[in-house]
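Below: one structure, written as structure tokens.
The complex is shown incomplete by one protein chain, all other protein chains being positioned as in the whole.
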Amino acid sequence: MRIVLRHEKSPFTVELQKLDRSYRAVVGDIEHEVETRPLGPATTLLVVDGWAFRVHVVRSGSQRLVAVGGEVYAFVPDSGAAEGRPTTAAVATPEIKAPMPGKVLQVLVRQGDRVDPGDGLLILEAMKMENRLVAEAAGTVAEVRVREGDTVDGGQVLLVLRYD
Amino acid sequence: MRIVLRHEKSPFTVELQKLDRSYRAVVGDIEHEVETRPLGPATTLLVVDGWAFRVHVVRSGSQRLVAVGGEVYAFVPDSGAAEGRPTTAAVATPEIKAPMPGKVLQVLVRQGDRVDPGDGLLILEAMKMENRLVAEAAGTVAEVRVREGDTVDGGQVLLVLRYD
Amino acid sequence: MVVEPLGPMFRRVLVANRGEVAIRIMRACRELGIRTVAVYSEADAHAPHIAHADAAVCIGPPPSRESYLDAQRILAAARQTGADAIHPGYGFLAESPDFAAAVRDASLTFVGPPAEAIAAMGDKPAARRRVAAAGVPVAPAAEDPPRDPAGLGAAARKIGYPVLIKAAAGGGGKGMRVVRSEAELGREFAAAAREALAAFGDDRLFLERYLERPRHVEVQILADTHGNAIHLGERECSIQRRHQKIVEETPSPAVDETLRERMTRAALAAAHSVGYENAGTVEFLLTPDKQFYFLEMNTRLQVEHPITELVTGVDIVQAQLRIAAGEPLWLRQEDIRPRGHAIECRIYAEDPANQFLPSADKILFLQEPQGPGIRVDSGIAPGFNVPLYYDPLLAKLSVWGENREQARRRLIEALREYVVLGCTTNIPFLIDLLEHPAFARGQTHTQFIEEHMPAWKPANRHRLVAGLAAALDVATAPAQPPAEASRRAAPSPWRTLGRWRLGE
Partner (left out) sequence: MVVEPLGPMFRRVLVANRGEVAIRIMRACRELGIRTVAVYSEADAHAPHIAHADAAVCIGPPPSRESYLDAQRILAAARQTGADAIHPGYGFLAESPDFAAAVRDASLTFVGPPAEAIAAMGDKPAARRRVAAAGVPVAPAAEDPPRDPAGLGAAARKIGYPVLIKAAAGGGGKGMRVVRSEAELGREFAAAAREALAAFGDDRLFLERYLERPRHVEVQILADTHGNAIHLGERECSIQRRHQKIVEETPSPAVDETLRERMTRAALAAAHSVGYENAGTVEFLLTPDKQFYFLEMNTRLQVEHPITELVTGVDIVQAQLRIAAGEPLWLRQEDIRPRGHAIECRIYAEDPANQFLPSADKILFLQEPQGPGIRVDSGIAPGFNVPLYYDPLLAKLSVWGENREQARRRLIEALREYVVLGCTTNIPFLIDLLEHPAFARGQTHTQFIEEHMPAWKPANRHRLVAGLAAALDVATAPAQPPAEASRRAAPSPWRTLGRWRLGE
């Protein structure tokens, strides 16, 4: 299921897949394992890639007000891209960029490797989470620009793919 | 409306009458003015005869769990005496007793006075409230056994009536 | 074991205030065995403070002028409920000498200083002259200086550069200019006079020393009705936005024992000069070179009193009640031994990412922090609709730590635990402020926010987690009850209107 939300002016799109005891959630081109557990009224434990967060969610109109770690977010379901309906597919970009600053924990592919959509490319540690970057389309690894242990900036190109 | 509840083994009966902005509540033979104001989830301000109490009420099954002043009470609606249905009328007793220990603030009648049902007899200060004792049936004041300012025990006879 | 005698005490105290401070005063009363009476406006009919009292009286419609500022209605409520004393809290009528006198004339006790002391400190220029005469340092200044270049230059030199030129009739920055050398003086003075004339129809000006990046440091005083007075040390309240304090701490990172000795002596002299009684606060500006100047005296309980309570162990509100009841001061100066460090921050209903516009909405979910060293003085509850009419202070979060760094970290963690949903607050802004390296180093001054945090925006560090939570909520429970659906979409009146805030 694809959920499209807006937070302030920018969209937040999640591809959600229910697994046995958790969800597989793809945001951008990163895959996360998400477990959710109700703890009380408006209170949920969210475990994202093994890291636990206490999250509070209330509804106000169509808005979801979310509190986590001292921050508050107002998300609104995007009416133009309602749940379950496919939106215009984004064009897969060949340059795989770091979505946030972090540290390269593991590079999962080498130059010349074949990748299929959803294949893991690299694990980036950022914001105390391990983020698994995945291929959005089938192709070949053209270039690997980082090594394990590298510290990278947000937006920095990590790998280049050549799509079929 | 008559509400009959049980708390532990003993009944708690209230005759409730909705007034303009408050309720007239008669418990035993004492009349109270009760104002109720919601303050939040499960939280109510109850003003009883001018005194304010913060009260919390939740339902658990048919029970009402009530917290006030560090105490917790479980009240159950009495199935044998459901709401609105009249129960066997209690026989009005000629001896008017103090329902709890307190201090006589004001005696509203004198020996020989005629009283009608609901007429005020005496005001007793107890539990930081002024409690208005009322006549349950029509009659005459046979005897006044207390004076204003007296401290009285619970159960002590305050007045004796002679019913018609 | 000796049970302390409490002296002759009030039977019933009316608290002429609302919000967190009303609740705090009621707690102090209950602990002293005193019954309490709350007053409330129609906008506060469901406000938390009324549920902390033994009786509550509605004193009028929402506007303060017709309720919390209406002395006659408050006195009537006191008569009606048999109160024998009135505690004004802070703001509203707390610094009205007329109200203090009216309470006294009604044969009730005003829990605060004598009306005469309030009046003496309320007239700011007169108070300035009075404390200066008592030996308290005041910033060099000249009222209506000579206009000829030589006379003006001499006046400015006597004050010392930089000099601030202000309109005597003025306010709001009109006609205000900073002059850094004599070369600019004549031209700027003439321009300021023209601006003042245009704005106020009065071209008289006022010169005073312009202080750059001063710290706001204040001293807490306790004086009884028998001539005894002590101080409870200082508080630094430099972190302000438009003269609104946001974060306060004690001790001040800038005050050492020698300076503390000088400042507290000056504060006691200022209080003494007006025959002060009860709790009060003498405010100073402190320059980077450790010069300090009298600013004003707040003749009432101060919002930020909890941090002084945390480090000294003295309950200031209970002390106010005991002093007002006539008890001689039970503490000597040498009994006051501050320990550790305390920091308070104010939780406001405002949007720090949007020019700090006030937000007045319903509290949909509330979870306040707790644990070691943490104190919350809260005026809100779940379901409470924060009214538009009053100061947007929702609660105060204060922490104590063995040292400044422990207190700072504790406060940050407590803010991360603090959850207010429904009404926008400044909590994310406070976290970033407390994490700022200049704050961590104690390099605070009254321009801190303008200098270090202009145009703050939230970092949105947890956007991914929050988005996942929102998405799962949408995915697992997409049906939407229509209740309140349109409420938040309504335009806020605050884009066009101002709002009264507590003046401190």
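Going in written order, the chains are labelled A, B and C, and every chain counts its residues from 1.
The rule is short, and it goes like this: a residue touches a chain if its C-beta (ideal position, glycine included) is under 8 Å from a C-beta of that chain, and two chains touch if they have at least 3 such contacts.
Note that the structure is predicted; figures quoted are calculated from it, not measured.
Contacts of the undisplayed chain with the visible chains, over the whole complex, involve A, B, C. The missing chain, though absent from the display, is touched by one residue of C:E212, C:E402, C:E435 or C:E451; that residue is C:E402. On the side of chain A, touch with the chain left out of the figure occurs at residues 37-41, 43, 45, 47, 50-52, 54, 128.
Against the chain not shown here, chain C presents residues 1, 3-4, 23-24, 27-28, 30-33, 253, 306, 309, 313-315, 317-318, 337, 339-340, 368, 370-378, 400, 402-406, 409-410, 413, 440-442.
Across the interface with the omitted chain, chain B contributes residues 1, 3, 5, 7, 12, 14, 16, 23, 25, 27, 32, 34, 36, 41-44, 46, 48, 53, 55-73, 75, 77, 83, 127, 129.
We take it that only the chains that are shown with their structure count from here on.
Averaged C-alpha coordinates put the centre of chain B at 46 Å from the centre of chain C. Averaged C-alpha coordinates put the centre of chain A at 63 Å from the centre of chain B.
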